[in-house]
Each structure stands twice: as structure tokens, then as C-alpha cells.
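Left out: one protein chain. Kept in place: all the others.
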Amino acid sequence: VKILLANPNTTEAITQHMARTARAIASLGTEIVTATAAFGAPVIATRAQMAVAEHASLDMISRHAPGTDAVIIGASLDSGLAAAREALSIPVIGITQAALHTACLLGGRFGVICTNPTGAAITRDMIEAYGLLPRLAGLAWLDVAAADILADPEGSAVLLADQAGALIARDLASSIVLIGAVMAGMPTRMQSHLPVPVLEGVSCAAPLAEALVRLRATA
Amino acid sequence: VKILLANPNTTEAITQHMARTARAIASLGTEIVTATAAFGAPVIATRAQMAVAEHASLDMISRHAPGTDAVIIGASLDSGLAAAREALSIPVIGITQAALHTACLLGGRFGVICTNPTGAAITRDMIEAYGLLPRLAGLAWLDVAAADILADPEGSAVLLADQAGALIARDLASSIVLIGAVMAGMPTRMQSHLPVPVLEGVSCAAPLAEALVRLRATA
Amino acid sequence: VKILLANPNTTEAITQHMARTARAIASLGTEIVTATAAFGAPVIATRAQMAVAEHASLDMISRHAPGTDAVIIGASLDSGLAAAREALSIPVIGITQAALHTACLLGGRFGVICTNPTGAAITRDMIEAYGLLPRLAGLAWLDVAAADILADPEGSAVLLADQAGALIARDLASSIVLIGAVMAGMPTRMQSHLPVPVLEGVSCAAPLAEALVRLRATA
Amino acid sequence: VKILLANPNTTEAITQHMARTARAIASLGTEIVTATAAFGAPVIATRAQMAVAEHASLDMISRHAPGTDAVIIGASLDSGLAAAREALSIPVIGITQAALHTACLLGGRFGVICTNPTGAAITRDMIEAYGLLPRLAGLAWLDVAAADILADPEGSAVLLADQAGALIARDLASSIVLIGAVMAGMPTRMQSHLPVPVLEGVSCAAPLAEALVRLRATA
Amino acid sequence: VKILLANPNTTEAITQHMARTARAIASLGTEIVTATAAFGAPVIATRAQMAVAEHASLDMISRHAPGTDAVIIGASLDSGLAAAREALSIPVIGITQAALHTACLLGGRFGVICTNPTGAAITRDMIEAYGLLPRLAGLAWLDVAAADILADPEGSAVLLADQAGALIARDLASSIVLIGAVMAGMPTRMQSHLPVPVLEGVSCAAPLAEALVRLRATA
Partner (left out) sequence: VKILLANPNTTEAITQHMARTARAIASLGTEIVTATAAFGAPVIATRAQMAVAEHASLDMISRHAPGTDAVIIGASLDSGLAAAREALSIPVIGITQAALHTACLLGGRFGVICTNPTGAAITRDMIEAYGLLPRLAGLAWLDVAAADILADPEGSAVLLADQAGALIARDLASSIVLIGAVMAGMPTRMQSHLPVPVLEGVSCAAPLAEALVRLRATA
């Protein structure tokens, strides 16, 4: 099985950061190949950058998907997801959608943590568009840039765990979903401090992509 | 007042078709200038074309909006709407969103008619994303291409009136919203046969854009 | 264009307060005429007063609307709105509904501020009845009477700006809607202190009423 | 226990029609006294008549409620319900709300049948305002006036049973709610032909009013 | 009228605690007979115990319902409610559902208080399953076991009143619903301190069960 991990951000370092997480969780025999957007923002963070990324993601996937069995879109905004699904005959999955549905499969309502308020407002819209608003326990956010998470993962884990604790105590969250490509690898830093599962999208998307490949559910 | 009517489709004829309707309804003293997308689909009809149009629309608007007082996005999919709003400090309105909110301001629930099933599925998602699903009485569609509407407006009006009648009788629609740039001018062909108001986006968007300019509601 | 600004409250001073705001924003050539309810409460504030105002508003509008092109109902509760729409063949718009839909046309979710908790509970019901609950970011309130706002607009603006700030920071509101006839003129006192648009109903309703007159969307 | 059955319609015959049903189901020791609106429509059927009835109902109840233990509002539109509840310290219940909640207490989703399309559109709004839309299986209607039901109850029962059958088969309704003061007595004409409970508001409201009196749930 | 009060918990003392409340509010001539589950948890508090209680409740009711006119299921989780309704031809009502619908009949939105967070998460799911989420103003909880309420009713009333006050002030609750079999009798300890009605399930269920018996609404 060959899975394309396609990063709609133009930052190759984030692509490789995600690829490490994806390869660590993928089955033996699954190959993760990568692509990084040819144009657009280094880290997509605004609605204007999202608009460009819709195009850049579709363009990138159209070029790199041939020969692979499934595609993971590696940006918090799942940029180009609906377009790529329509254009391809193989499974395409976004990391945020993957994490949200995995949370549903663990039961209860999920709490969501974003890097900053702009991202939180966009993520709320995404959850609504995915039809999952009834499963949202609560939404929290830090006030940092994505790069800050990469630069200080340990310190970020402390801040994230604080927000997670509040989502569990105040909003009765049964699981925590961390939003963003830079959250890859973060759950393992936090899980031991928290009484509910902590999820992020890349590690959810890789096994789900394998599952969809196995299912061969295409018309 | 100077309003940019920006068409994310690349077909200049549709731009001019919409411009005629916009100019007919705009106030004396309002100038309608136009732009047509530099790249993308002649008539956006798929989710893949939508992805490209997000970028093309933002690109077009960024170049043509300076010097204008408001922007109307003239495609059924309101391509680039959130991005352009974020990027500009003047009002930006999409023709579908304009028609849906106008229908709300007339009272009751609205029935919606699209040109084909793919458009209907996408339109339902848009209504949900705009938070207006509670106002939707029913959704209907023809099975034609956008070009067919332009080619045979009289015949299309008959087909649309049939669907409108069903939405009124079966779904208790209090108004009818026609979706698509090619519907500009269509309500006047149908209105006399129907007991509820018939709306399309361009003629709703032009007066609303003037209203938003007058309000000067910007932070 | 001649627009009737009809006040379901029986306080003529509030009618004139709203008329000043409406006239300031209306187009050249638009005449704002006024009417004040013949019976009912000086300032509608309870559900019992609302019940009387439904009747008083319809009665007032039936007598004063002939000869005008549109009606604005100038009370936070949009008293008599559905009834007047049904009874007349011209556009009828309530100030609260006007402000809420204008907020939608600016994008994102809106925060709402009421004068007191009773008004907040009623306003929440109204937002639900208008089908706009998915667009509500949060609801806040002061604990004052409507007359207190009129008596101390500067002090009220400070209190309102505090609540607005909380709605933006905590609930990610993209715009702020002030509820009540006495809020006419208030946004200009607050806007410079806030990073999102601040709206109230009268200044939204006047341009929207003009837009609906221009559209002539009647069956 | 003394219960006021208050009819916001001005037709005394309908008041007596409802009173017979209420007295037949009330407990021994419960006295049903009646009042009929002093002004307004003989049979409320439009939104304009509803606006007047809000006032007329509150006026009637304020005069006749003193000395009683509970109030039943006997019109399909529950006219004046929120206002009367606020104004009085005894339970106030509307016949439509009573029937809808009784249906909920029987389990499953309810199907609703109205006399005509206008009534159906208004009833849908009421169900939404009562927060019971998730419990609505389907909505159906005849195309008759309320007086037609009174004039030909046997023929009406046949038409209603046809609609009920469709709601059960197509919409999986677990119970049927008939909307309107004139439906009092109708369930007994239909029940033997249908596999799910058939309800109307007066016979639901009388026992519920007794229950609320017994509970003494007032602040 | 003979009503079975069936306790899906296996603690006979709780059965008798509820029976005292039910008998105090029931009409003269209504007999309350009791049953206690033959197997399962002393006090159902987890989802695993709920699963067993579904079976135990149906088993208990099937054996004890014959000869009675209605059944009240006396556990906060309404265990076995849908199953018993399907199996019997007499009304079956759960105490939580009874309290929630009574709150609706009093008007406005209800605030809900549970004994602990686990119960609160489960109760939220129940409210959603009953289709009443639109009526929920807010959800609060203590952090005690059910037995603690029985052991210290006075102290518990103080804690509950604090939470009720917050639900009224912060969430605009128009009534308060206490969740749990052990809350029987609690409203009378709290009501005088609170400006809105306080409800618990047993005292709501008994009069509602009588009402449903009187209605004889069965297919």
C-alpha cells in the first residue's frame, strides 16, 4: 500500500514532520510518499490563504496521486478535500476530518484545541460543515503561531494540557482533538497527564487511509 | 457608489449577462464595473472547479477591487467570498448568499431551485454553511447545464415554474430562490405565474451591496 | 421612496430618536415618515406587553402604511412583523431582524447584546424563530432599563463595549448586534474601540428597506 | 379544581364544542368554566388574526382567570400563551402544546395534521418555537376551513385518517396529532382505524392542566 | 387508578423514598404499588450498569405491570422506557422524561442539575435523544454520589440551590430540573430560595401518569 501524504502548506519541514508521525504508525508494508504545495502560504492561517490552498492542494494531488492507493491531506484545514475526492477514484482523507471521526469512534463528545482564535473560528465552521457539531463538547485555543508549537513542543504540551483539562472538567469532553499539522507527535507528550484519549490528525489519518484502501469502497 | 461585479467563471458573456441585470436594478449614481476570472472553468460546475475558483476569485478581486466601494461575487458558489471579505475593508457579497438572505427578509421559508443535481448537493452544503438550513423549505433541480438556461430562457422558465409550483404546494415555500449566474433576469419571466416572490442572486446582491456601502459597517 | 418607521412602543420620543438615525442613513430622496402605537406599553419589555404590541403594531401599520413604499417596525421585538407582512403588499422589516441579517452578510457569527436578562431570553427565542441560531456566537446583556440607555448614552457605551469585548474574545464573535430601539446611534460611540463591526437595527433597516423597495420582490 | 377554558376565537359555539370534550375527560371534582374572546376573528386563521388574538387572549384571560386554578387556551395557535404565563401565577397551557407534549410522552416521533396549508406553515413554526422539531415525523394537511370540520365530522374523519395513514407509512409516525379547536372529539372517530394513538389538544390539555395544578410548580 | 412505581435500581430504600413522594402528590383514589429490580446495581451510575438495567427494568415491569393502569420508571436514566412502552398497552413514563416535559409545559428553557459529571454527560445524551436539546438552557452538576444526597438532604439543598442560581443568572433558565431518584422531595427544600419553579421527576411523573390514564391514548 502506497499513501501520498500531501501538504498544502509550502513548508517542506512540516511535510517531513508529519511524515515521521505517519511512518511511525503505518503498517509494515505501507509506504508513505510525500508532496508539498508548489505555491501558497508557508503555513496556511487565514481565509485568504485557504482560498489559494484549495487550488494548490488540488494541483499538487492531481500531479502526485497517480500510482498511489490513497491520499492524506496534511493541513488543519483539509484544503482541497472535496475537490480531490471528486477528481480521484482512490480514498482521500484530511487530517482534521480523520481526527474528528476517530474521536467519534471512541465514544462521547470531543473537545477541540486550536493554536489560535482565528484557527478556532475556522475549525468550528469545518466541524459544522462535516455535520459533527452535535459531537462537539467544547472548543479551546492557545494564542500562538503554528511555528511556536514546532519550536517549543514541551512548553506547548503544557499549555495544551491545561486547555484539555478545562475541556474535560467544564465541557465533559470524552476525548481531546488537537488541530494542526504541527500537532503531529504531540499526543504522546500529553497523554500520560490526561484521563481521556488525546488525538491529532496525522496519526489518525494514516490507519484510516489504510482501512479505506482495504475496504475498496468506490463506485 | 462604484460596485465591482466579479465573475469567478471565465466566460465574459456571463459577466455581461449579470451586468445588465445589476445595472437595471442599481440606483442612479451607482456604477457597476466588471471583472472576469483570469483562469479556471468557463462555468464552474464541479467541486474541483470550485477549488480553482476560490483562488481565481480572490486573485481577480484583489486586482480589481481597489477604487471600488463594494464587491459582488457573481457565481452560484460565492467562490472566494470568505477570503475576499477577510482581505478587503469594503463589503463583499455573493449572489447566492444575497438571494438567500433576501428571501429571509421577505418572511417564511424559501424553496431553492438549481440547474442540476450536482449543483443542488453543493447548494445544500452552502445553505448549511451559511447557517440557513432552518429556513430551507425544500430543494429542487432541473437536469440541464447552465448554458441551456442561457440558450433557452423561455423554455427554462416553464421548467422552473413547474418546480417552483411543487415547492410551494408540497413544501409550503413562501418564496423561491433560483441558484446560478445564468438565472439573472429569470424571475421576471416567471413571477406572474406564481403566488410567491421569485428571487435570483444578482438582482438581490446589487441593492444589498448599496445598502452595506451606505451602512459603512466596518471595524 | 417613502418609508414608514412605525414604533410599536407608545413613546413618541423613541420614535423621534429612531427617526433621526433613519434619516441620517437613508438615501437622498428617501422620506422617512413616522407613526407611534396608539395603545400598549411606553417601552415594551415583557411578554404580556409583547402580546398587546402585536395588535397595536398591526393596527398602527394598517392605518399608516397606505401611500408608503415600505415599513420599518421600530421595536426590538419586531412586534407585528409576520402579521403586517401578510396584510400588506409592500416590504415590511423589523429592526432586530434587519440587524441580524446584516450581521450575516458581513460574515462569521454574530454576538448579541441586550439591555437586560428578560430581553435576552426573548431575543434568543426570536433568533431561533428567525432560523439564525446557527449564526449566534454568544448572547450578553446589561442589567438596565431601556430608558437608562437614553439617559446616559456615553456611560452605556462603555458598558456595552465591555460586553462586546467579551463576546469577541470568548465567543469569537465576528460582529456585534445591539438589540433595542434605544440603541439607535450607539454603534458610532463604540466602533472605534472594537475590532469588529457594531450594528443596531434602525441603521440596518433603513438601507435594507430601500433595497427591498428597489427589488420589488412581491408575488 | 376549577379550570378556565379560554377561547381566543370569538365563536361561542367552538367554545362550547371544546367544553364538552374537556368536561368529558376531566376528573370528577374538576369544574370547567369558559370564556370567549371579546374581539378578533371568529376563527383565527391568518397571521394578522393571530396578532389581534395575542391581545384578545391576554385580555380575556386577565379578566376571567381570577378564582381559577389553571387556564387552557383553546385555539390551535396557543394565542397569548407566553403572555398569560408571565402575567399569572397559575398554570397556563395551550391545546397545541399540550397535544405535542403528550405525543412525546407516548414515545417516538409524532405526525401532525392541520386543516389547511396556511395552518400547516404556522404550526411548523410553532413546533420549532416549542423546541420540538426533532420530534416531528411529518406534517400533513387537508384543504378545508375549520368550519368544514364542524359541519361534516364523519367525512372529515375519513380524510384525516387517510393523511394519518400516510404519515405512519411514509414518515414512520408513532402517533398522530390533530391541530385545531375543531378537532375536539375527532380522535374517537378515527382511532379504531389506525395502529397508533390519535391525539387532539383539548382532551390532552384538560388532564395535563389538572396534573400541573396538583404539582403546584410555581416559584 | 393503580400505578406501578418500578425502580430499576436494586435498592428498596430508594423505592420507598420515591413512593412517599408519589403518594403525597397522587390523587385520592390513586394507588401507588412498587417494584424493585431483581438484579443490577444498587444505584445505577455507569453506562455498564445502564445496560444491565435496561434488561432488569423490562423484566421487572413485565412481571409487575399486569393489573395496573400505568407504569412510572423510577431511575434517572429512564431505564427500559422504550422497551416497556413497546411491550405494554398502558402508559409508561420515566421520571426524567416526565420532569423535562413538565418543565417545557411551564414555558421557557430549563436548567438541569445532576449529582455528578458522569451523570451529567449521560443526562445530556438523554435530553438529546428525547429531542429536547433546543429547550436546554444549561447543565450543571455537583460532585457527589446519589447516596450523599439521601444522607444529607439539607446540605445538598444548599449546594443544589447554588447551582440553580447560576443556571438562572448565567443561562437564563426559566425552571430547574433535578435529575435522580434521590431528588424526590428536594424541590420543597429549595423552592422558597429560588425565583423559578424547581422540579424533580417523581412528583412530575405521578400526575402525568394519571393524566395519560385518563386520556386512554392507545392505538
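A, B, C, D and E are the chain letters, set down in written order, and residue numbers restart from 1 in every chain.
As a convention for this text, a contact is a pair of C-beta atoms (placed from the backbone, for glycine too) under 8 Å apart; a residue touches a chain by one contact, two chains touch by 3 or more.
Quick caveat, the model's predicted, so the values are computed rather than measured.
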(request) Would you mind listing the shown chains in contact with the chain that isn't displayed? (result) A, B, D, E
(message) Can you tell me which of E:24, E:52, E:147 or E:166 touches the chain that was removed from the display?
(response) E:52
(request) Taking the full complex into account, find the residue in A:104, A:144 or A:166 that is in contact with the omitted chain. (result) A:104
(message) Touching residues of chain D against the unshown chain: what are they?
(response) 108-109, 134, 169, 172, 174
(request) Quickly run down the residues of chain E that touch the omitted chain. (result) 46-48, 50-52, 54-58, 80, 82-87, 125, 128-129
(request) Mind listing the chain B residues that contact the chain we can't see here? (result) 117, 120-121, 124, 128
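FYI, only the chains that are shown with their structure count from here on.
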(request) Could you name the chain whose Cα mean is nearest to the mean of all protein Cα atoms here? (result) C
(request) Could you quickly compare B-C and A-C and let me know which has more C-beta contacts? (result) B-C
(message) Taking each chain's centre as the mean of its CA atoms, which one is most distant from chain E?
(response) B
(request) Could you tell me the distance, in whole angstrom, between the mean C-alpha positions of chain C and chain E? (result) 42
(message) Can you pull out the residues of chain A that are in contact with at least two other chains?
(response) 128
(message) Quick check of your reading of the touch definition: is the inter-chain graph here a line, ring, star, complete or other?
(response) other
